[in-house]
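All protein chains of the complex are present and in place, except for one that has been dropped.
Letters are used for the chains, namely A, B and C, taken in the order the chains are written, and counting of residues starts over at 1 for each.
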Amino acid sequence: MWLFWQFRRLCTKVNTMHDMVLEVVNRLLLPFIQLFGMYILFHGHLSPGGGFSGGAVIGASLILYSLTFRFARVKHRLDHDTSVFFEAAGALIYVAIGFVGLFFGYNFLTNRGVFPLGVPGQLWSSGMILIITLALGAKVSGTILSLFQELLEGGSDEHGNP
Amino acid sequence: MSMEILERLYGNIYYLTSVILFVIGFHTMLTHRNLIKKLMALNIMDTAIFLFFVAIGYRQGGQAPILLPGVTSFVNPVPSALILTGIVISVSFTAFALALVVLLYKHYGTLDSDEIIAIRGKKHV
Amino acid sequence: MFSLTHAPILMVVILLTAAFIVPLLRKHLLVAKALFLGAGLLVTILSFLVAWNVLENGTMVYNVGGWAAPHGIALVVDAFAAYVSLVISVISLVIFWFAVFAPREVKHEVGYYALILLLTAAMHGIVMAGDIFNLFVFVEISSLAAVAIIAVKGTKESIEASFRYLILSALGSGGLLFSIALLFMVTGHLNMDLMRQTLEVTAGQYPLNVLTALAFMVVGLGVKSALFPLHIWLPDAHANAPTASSALLSGLVVKVYIVALMRIAYMTLGMELFYLLPIRQILLVMASLAIVAGSVFAIVQDNIKRLLAFSTVAQVGYIFLGFSLLSARAVEGAVWHILIHAIMKTLLFLAVGVVIHQSGYKKISQLHGLGRRMPLTFACITLGALSMVGIPGTAGFISKLYLALGALDAGQAIFAVLILLSSLLSAVYYFPLIITAYFGHDASPTVVEPSLAVQLPLVVLAIAVLFYGLMPSILLPLVRQTALLITR
Partner (left out) sequence: MKKVLPVLVLAAIGMLLVLTVAEMPTFGDGQAPAHRGVMDKYLRDSAQDTGAINTIAAIILDYRAYDTLGEATVLFVAVLAVSAALYQGEHHA
């Protein structure tokens, strides 16, 4: 019984305290995680990766951020409307790129002939693919973060308790 | 005759594995009552299908389909491309199902499908 | 910039774009509503143009991204696709109107509009897909959105129903994806037309593969379209959804999966192969069971929306019956029934939703005398119910006539008898509704008619029921061509 209460106290303590170790390590790690995500995004047309995996890495780093630093503090910086905006913006850019092809007299979502393709193998190549990859990266990271936030909020009652 | 079938099965061991995974997932789906376990079963089944799909694309000695100089033999890129889509769809389904599970737990106070049906049935009558 | 060749993809993309923008307009509700209705209207106009173009110039093929068939994704708009997408856009426009002007049932309003838009876009996408994996993607979008528009109501029952629907629907998707994998394995193509050409060569080499693929596909899409033993999710889901969702789900969504199955059957497998396997007999039996069981279950219901939902199970049976009888007139009957059932069931669900909202009564036994309080709404319900029963002069008569004649053509007179019998059964469950409403003692003097904007869709649909009943020739060319495609 005593053990149980001790354990419970520890749990509540963990729930509310700022853990120095976690914060420092995260401050160190987060830039690298996000850089890696960016690398995956920008090299989607050159190496394994692309919009979804890169976006997932960045989104995971954002989740890590909001888990380590307290949720409320993150919320005003990365609030729900922002992530929905990223969502919609990513999808809209995708559709807009499709319409660019239409505008120039090609079919919907045409790449060749509409966008400069560049030299295959270089970073700035492949026209539409790179743009869409970046848009998808923004969208997917927004999606992952907003799913996380929704589930976290949805699981709590009116007072914000889990 | 049966020896021949066994040999073919051994040759297609990846397909066989994914089929077995599929059946395991289906079994869990049918027999377990916990909603979270049902979702896991769903994911196992999806994963089995993904494994199957990707296994179709393999060719003996093939490399990842990135056109670097010096590489001449590639695996079939089409299944991999399709599976990327499949994975995202599976993620979406799981996310929404989890949200529904959260709501169900809030309303019914249990994650047992039989209990939920019992509670709902009582209310209906 | 614009020419009619781009119209098929624009229909999908306009709806998608509107759906991406609408959730951002939470603060500007009026703009969101205008966008919602505007997108629906634009797509309806486009679908009329496409249907006209298909009738004039034959099948339209659109290569997305400019890549021709084997490598890119092709949209194939043949007569069937043009017809169904016309039905979808018109009926969904009416439902859009209702969703905007009807009393609120949903808290997250812009989200609800966006989900309806996405569902409609996905239905157009499914119908026009010429590529089997593209079809799968849109089936997934529509499944997820269909579950979501049930869950938005937020009551205990609706959450439970939508969860069950989600699980079964995900199982169905798994089956569909597995069968696509099996078909890809033996063909190496994803384009439906090329698949058929390859299958003609390789199907004999891998017969079990094709059979398994077909079984998984029929079960997968059968779950989603509520074919008889797999219909268990439907009554709860359709009865507990918000009114507009019920109408959309029962009127359109269930049928779109049947259309998908038939398109796969005649485009990917070829009808010979599809019916070489024992699928046809199984479908016939299941459809007959659906008609009988759906009617019998509907008779014992007291909750109006559940009654309508079980009636949908029976009507899905009609459509499957027509497609698997496979004589020209039976297929025409099934194709007619897609449209006519969409009109009737949408009318009934919307009208019943209005009644439930205005009076608060959900059961038939509570409706005493309401018909005199809400004359216009109940006139619409009566018309819809008469059409469901198949009284001559209403639209429901046409499709049942075609189905019965088709059964005789196919030499299976027993199914004509079955259709007659089921008409009697549906009279047994629809007439109490009308009789109680008109002849019961007047119980609730406070109930009034809703506003005119809410009644407009009901009146439009009721006129459509009469119009197709008296003048069925208006869409006949499209229906004829569809039947030719399938029975070819």
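Quick note on the criterion: contacts are C-beta pairs under 8 Å (C-beta built on N, C-alpha and C of every residue); 3 or more make two chains touch, one makes a residue touch a chain.
Model, not experiment: these values are computed from the prediction.
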Touching partners, among the displayed chains, of the absent chain: A, B, C
Residue among B:36, B:68 or B:118 that touches the chain left out of view: B:68
Selected from A:62, A:102 or A:128 as touching the chain missing from the view: A:128
Interface residues of chain C (partner: the chain not displayed): 9, 16, 19-20, 23, 64-65, 67, 70-73, 106-108, 111-112, 114-115, 118, 121-122, 125, 133-134, 137-138, 140-141, 144-145, 147-148, 151-152, 154, 159, 182, 184-190, 194, 198, 202, 206-209, 212, 215
Residues in chain B touching the chain absent from view: 5, 8-9, 11-16, 19-20, 22-23, 26-27, 30-31, 55-60, 62, 65-68, 74, 76-82, 84-85, 88-89, 91-93, 95-96, 99-100, 102-103, 106
Interface with the unshown chain - residue positions in chain A: 44-48, 50-51, 80, 84, 87-88, 90-91, 94-95, 98, 108-109, 111-112, 117-121, 125-129, 132-133, 136, 139-140, 143, 146-147, 150-151, 153-154, 158
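Note that in this section only the chains that are shown with their structure count from here on.
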Dominant chain pairing [most C-beta pairs in contact]: B-C
Label of the chain whose CA centroid is most distant from the centroid of chain A: C
Chain A and chain B, separation of their C-alpha mean positions in angstrom: 25
Whole-Å separation of chain centres (CA-atom averages), chain B against chain C: 28
Distance between chain centroids, defined by C-alpha means - chain A, chain C (Å): 37
Chain C: positions in contact with at least two other chains: none
Where chain B touches two or more other chains at once, by residue number: 103
Of all residues in chain B, those that touch chain A in their complex: 64, 66-67, 84, 87-88, 95, 98-99, 102-103
In the complex with chain A, residue positions of chain C that touch it: 1, 6, 9-10, 13, 16-17, 20-21, 23-24, 62-66
Touch list for chain B against partner chain C, complex: 22, 29, 35, 38, 42, 45-46, 49, 52-53, 56, 78-79, 82, 85-86, 89, 92-93, 96-97, 100-101, 103-104, 107-108, 116, 120, 123
